[in-house]
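With one protein chain held back, the other chains of the complex are shown just where they sit.
Up next, subunit A:
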Amino acid sequence: MEDRTFSDIEGGKIIVQERLFSKTCKEFNIICPKMSVRSVVTATFTAWVAAYAMYAYTENNMVLSATTVSTIIGLLFYLHFVKIDQESLLLIGSLGIQMTLTYTSGKESTEFIEMHKIKDVVINEAIFMQKAIYYLCILLEDPSEPKRISSIVPLFQSAKPNLNCLVQVYNSCQEILSERKSFNLVD
């Protein structure tokens, strides 16, 4: 297990943990930057200034209580459904690839893709806002036509690591996938 620091496409720091369980089993954890206190304070402060302005104008207490409730609910919603703390990718050579998103509140959402569905893992190029970025994605095989790709599953969507980091993950993925392929060829 080793920790390495990379940067994401905007230059922020992300930590990549690599855990090697066996020759064909590996896990990558990408830890996104934590929620900064400054942004929370700014958001709450803005909401409260707006609420006080409304209060001064309408002289209605309901405005203040509604702001309190909506700020708390908004924060909870943000922590539970939006802010992602950690993204991990578990590669098990004989079973498949599992992606896990861990939200700040501790909620985990997991997706497991079986090996027979996976065609390949590639690094793709895409235009995002005004620049070209790279992302890692899994190509899924069309069950009816083995030559064709039925869909693409992008990885590390919230962390958006830069190319250096992606290449490392890509190499390990290919190592594990190639063993599967060699076995299939022997058959």
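Simple rule for what comes next: contacts are C-beta pairs under 8 Å (C-beta built on N, C-alpha and C of every residue); 3 or more make two chains touch, one makes a residue touch a chain; residues count from 1.
Note that in this section contacts and distances are computed from a predicted model.
**Q** What is the protein name, per UniProt, of the chain that does not appear here: "Phosphatidylinositol glycan anchor biosynthesis class Q", "ER membrane protein complex subunit 2", "Large ribosomal subunit protein uL15m" or "Geranylgeranyl transferase type-2 subunit beta"?
**A** Protein name of the absent chain (UniProt record): "Phosphatidylinositol glycan anchor biosynthesis class Q".
**Q** Kindly state which of the options A:47, A:79, A:95 or A:122 is in contact with the chain not pictured.
**A** Of the listed residues, the one touching the omitted chain is A:95.
**Q** Among A:46, A:110 or A:178, choose the residue that contacts the chain missing from this document, as touch is defined above.
**A** Checking each option in A:46, A:110 or A:178, the one touching the absent chain turns out to be A:110.
**Q** In the full complex, which bits of subunit A touch the chain not displayed? Write them out.
**A** Residues touching the hidden chain, for subunit A, are 21-25, 27, 90, 92-95, 98, 100, 110-112, 114, 116-117, 143, 183.
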